[in-house]
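Note that one protein chain is taken out, while the other chains of the complex remain in position.
On to chain A.
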Amino acid sequence: MWAHVWGFLYSNYFRFWLKWVLRLLTGKCELQRLLGGAEAGARRTLSVEHSLESSKNKVLRNAVHVEEAEVEKCVRDVMKEKKIGQKDTRFKTNLRISLLQISGYKKLYLDVENLRKVPYDSENEEHEEQLIELWHLLMPHENLKARISKQWCDIGFQGDDPKTDFRGMGLLGLVNLVYFSKHYTNEARQILSRSNHPKLGYSYAIVGINLTEMAYSLLKNGALKGHLYNMVSGLPQMEHFHQFYCYLVYEFDKFWFEEEPESIMHFNQYREKFHEKIKGLLLDHNVLLTLPDTKKP
């Protein structure tokens, strides 16, 4: 209750006066203080994002929704609005980077969402090719005897036709699986073979699709901001999302075998525990969740 009242008073009144006092003392506006001081990365961009979003000025508030092509113009407009000389190149460059990161994150979410919304379609040749590619990447020494085959269970699909396993994750689930197997082939094969453990085993592909959901929901609720702002000083790309997925697969496998669950039936309980662990790591402003550098070009 008091926290609510305080939050309301702060964001509506005190924040304004605090900014005014600081401006008098330092001779700089909030954005100048943020962009001139802190090092590049999550801390700075998150503060800039918050400052812009809670601004009373429309130009500033709209800056977080600007498209890539408009960023240059938006930077100039913000500087004009805050009466900052256009010659302040440091401010200009830093604001530009932050705006690219902020709008890039929103764009990345839309791209990921669009891929997720494409249902897996076995009539679509491109989809089928990727599915077959996944098989070859994971099982280089074994031929797939037929498109509909019990063999799919060997890489952790549920039955003889993987097409029904992608569900709500659509093509995103498959693209993630293929990306990991293609760029971290050794790790993928190793994890697949570990996942066949007689007692602690799990279904590799299905768990992969579950982890796509985890990566997707973290992106959707903004939890990945810190990580991506630290990772890319510009526009984050689809590839960076896939990279984060790879991190999850790799780390989940380690986590699972360290925890030694009784059986696969406890999957959701450990998935949740792992989820909490990742959410905790993502709260740190210096977070950077990447795999050891073994990626193939």
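Basically, a contact is a pair of C-beta atoms (placed from the backbone, for glycine too) under 8 Å apart; a residue touches a chain by one contact, two chains touch by 3 or more; residues count from 1.
Just so we're on the same page, contacts and distances are computed from a predicted model.
K.L.:
Name the absent chain as its UniProt record does, using one of the following: "V-type proton ATPase subunit F", "Alpha-L RNA-binding motif-containing protein", "ADP-ribosylation factor-like protein 3" or "Ras-related protein Rab-2A".
P.N.:
The chain we cannot see is, by its UniProt record, "ADP-ribosylation factor-like protein 3".
K.L.:
Of A:L60, A:V78 or A:I209, which one is in contact with the hidden chain?
P.N.:
Selected residue, touching the omitted chain: A:I209.
K.L.:
Out of A:Q158, A:S193 or A:N286, which is the one that touches the chain we can't see?
P.N.:
Residue touching the absent chain, from the options given: A:Q158.
K.L.:
Tell me which of A:S11, A:S193 or A:S263 is the one touching the absent chain.
P.N.:
A:S263
K.L.:
From the listed residues A:K80, A:H136, A:R167 or A:H197, report the one that touches the chain absent from this view.
P.N.:
A:R167
K.L.:
Just checking the interface: what residues of chain A touch the absent partner chain?
P.N.:
Spelled out for chain A, the touching residues are 153, 158-159, 164-165, 167-169, 173, 202-203, 206-207, 209-210, 212-213, 216-217, 263-269, 271.
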